[in-house]
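Only one protein chain is missing; all other protein chains are in place.
Coming up: chain A.
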Amino acid sequence: MKKLLMATAATALMTGSAFAAAHGKEVKLGVLFGFTGPIESLTGPMAAGAELAMKEVTDSGLLLDGAKVTSMRADTGCIDNGLATSNAEKMIAEGVNGIIGGDCSGVTGAVLQNVAIPNGMVMISPSATSPGLSTVEDKDLFFRTAPSDAREGQVMTDILMDRGIKSIALTYTNNDYGKGLADAIKTNFEAAGGKVTIYASHEDGKADYSAEVGALAAAGGDLLVVAGYLDQGGAGIIKAALDAGAWETFGLPGGMIGENLPKTIGPDLDGSFGQIAGSAGDGVDKFVELMKAANDFDATSPYTPESYDAAALFMLAMQAANSTDPAVYGAKIMEVANAPGEKILPGELGKALEILKAGGDIDYVGASAVELIGPGESAGTYREIEVKDGKNETVRMR
């Protein structure tokens, strides 16, 4: 009897461990975006993009010999540092192997300082673009597939100069992102000989923007540049400026480019222009196809390709390091993202994992032409956008 019991127990144990070997390799990636708040209309497609990469890898069954990649979503509120850090803590407690996020620059900095660095967790943000994040002492734990706004300032200045605009009124959303970007635009534009007539912030989510527009209009300028959010004060400012007849065209930096803006403002927005980090070419085309096949989300929505790439980089680095430990695979992220090696487009993650397993080298191109420079941020190609017939159209690449 005793023997029988022992045998059963032993069998149970054996099956247990066998079971664990087959299914225990679960890689958990945190998706930490502002599902509520000022950019809530962008984060749905972004998260879908990241999860598409996870599904692709899970289906291939090639990551670390058949690991299943699961996503854990949590909210940052985009501008709510308290919410973002507590949700990041929760992710750490749940044992995530990496955090895709945050989305807005302020919360990303807060999560990095208060959660990621103390816990040695790697973060890859697809959309935090504040120049301040380039110089943070991040212990090589922070990367971004989006370029810094310092670069966007140069690009915007080039576009303005090419279009013969000599003076601008500049308003920005009052946070890390808006201030950083507006500073970059102002410095570059003035260095190029342009004049900034007024440099004023606006708060998001306000009931009324006539005061702001009154001040901006009094200062004048060829063009009003709105470094804000399209779902927020940015749209409010444009609407109020159009209604008062103060300006007819607007300069639209990255945070203002999205399908919702032409929809909200209507035909009056036609002719306004701007730029957003993004890429043209095979990568993004392929990604659009993939997203269409997988779900109904719009793959051209801003920062969606970058989100797919952020997720992909995590999983490729894990395979390259053969580990899910942030301290180990973190060092591999720059390696898989950059040359030398075989170029990898969206939909080819399975192939990439095979190459890495065989000890080969890859150069992840992905949906947004990833090339990580300096402190681990995207070098930055930009799409120059012009609003034509109520659509954001890419005029050229910068």
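Assume a contact is a pair of C-beta atoms (placed from the backbone, for glycine too) under 8 Å apart; a residue touches a chain by one contact, two chains touch by 3 or more; residues count from 1.
Methods note: contacts and distances are computed from a predicted model.
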Candidate names "Branched-chain amino acid ABC transporter permease", "Lactate utilization protein", "FeS cluster assembly protein SufD" or "NADH-quinone oxidoreductase subunit K"; UniProt protein name, chain not shown: "Branched-chain amino acid ABC transporter permease"
Which residue of A:192, A:218, A:327 or A:395 touches the chain not shown here: A:218
Of A:36, A:167 or A:394, the residue in touch with the unshown chain: A:36
Identified contact with the non-displayed chain, of A:243, A:289, A:325 or A:393: A:243
Full-complex contact with the absent chain, from A:144, A:202, A:286 or A:332: A:202
Interface residues of chain A (partner: the chain not displayed): 36-37, 40-41, 174, 198, 200-203, 205-208, 210-215, 217-220, 231, 235-236, 239-240, 243-245, 260, 263-264
